[in-house]
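Only one structure is covered here, and it is reproduced in the block below.
We show some of the complex, not the whole, and keep each chain where it was.
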Amino acid sequence: MEGLSASENRELEQRMQKRQIKEFLGLFSNLVDHCFMSCVDDFTSKSLSTRETGCVSRCVQKHMALSQRLSERFQEHNAQMSQQGPPPR
Amino acid sequence: MSFMGFGRPQPSSAEKIAAVEAEMKLLTEMHNRLTKACAKKCVPNDYREADLNKGESVCLDRCAAKFFDVHMKVSEHLQQESQQRGSGGGFGFGG
């Protein structure tokens, strides 16, 4: 980050860390909600069935792969945008 | 630390309060998500009765237990994954 002093950079880093924790907790919550809604449908028992447990596990793995792939596309897009500059206004 | 001129000094009392607040917030949010998820799973949207019937009540109890289990399972998976990859980066959400 150009234009920031050392102490400003330290402040920024601390805030970024807090932001990352918040971000991570948000993603975690979304993943729990999504995999729960997608995989759990049987309320004849209070324990997860083998099928449900497997589904949750695949759901988490698939979403990590998916998120990884979309992150790459997103970074490519941002790199391209910053080369071109913003679109004409 | 403020005498060394670093950033804004964060008094320890503000930090303690922030920590308690953050924990309360996490618990409240989890409660809200639980309620939203189990209302969707167990209670039909037509609202013919004002009271929870027996079937809905039992469904809610089991739904809560399963929600906590999924919470735990997802948490375990992410921990395994972050140990394998080194850092926790590159994980994301999906709808």
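Going by the order they are written in, the chains are A and B; count residues from 1 in each one.
Throughout what follows, a contact is a pair of C-beta atoms (placed from the backbone, for glycine too) under 8 Å apart; a residue touches a chain by one contact, two chains touch by 3 or more.
Source: prediction; values computed, not measured.
This file describes a complex whose protein chains occur as A x3, B x3.
In this text, only the chains that are shown with their structure count from here on.
Inter-chain centre distance (chain A to chain B, centres taken as mean C-alpha positions): 15 Å. In the complex of the two chains, the chain A residues touching chain B come out as 7-8, 10-11, 14, 24-37, 39-41, 43-48, 52-53, 56-57, 60-64, 66-68, 70-71.
Partner chain A is touched in their complex by these residues of chain B: 5-8, 26, 29-30, 33, 36-37, 40-42, 58-59, 61-63, 65-67, 69-71, 73-75, 77-78, 81, 88, 90-95.
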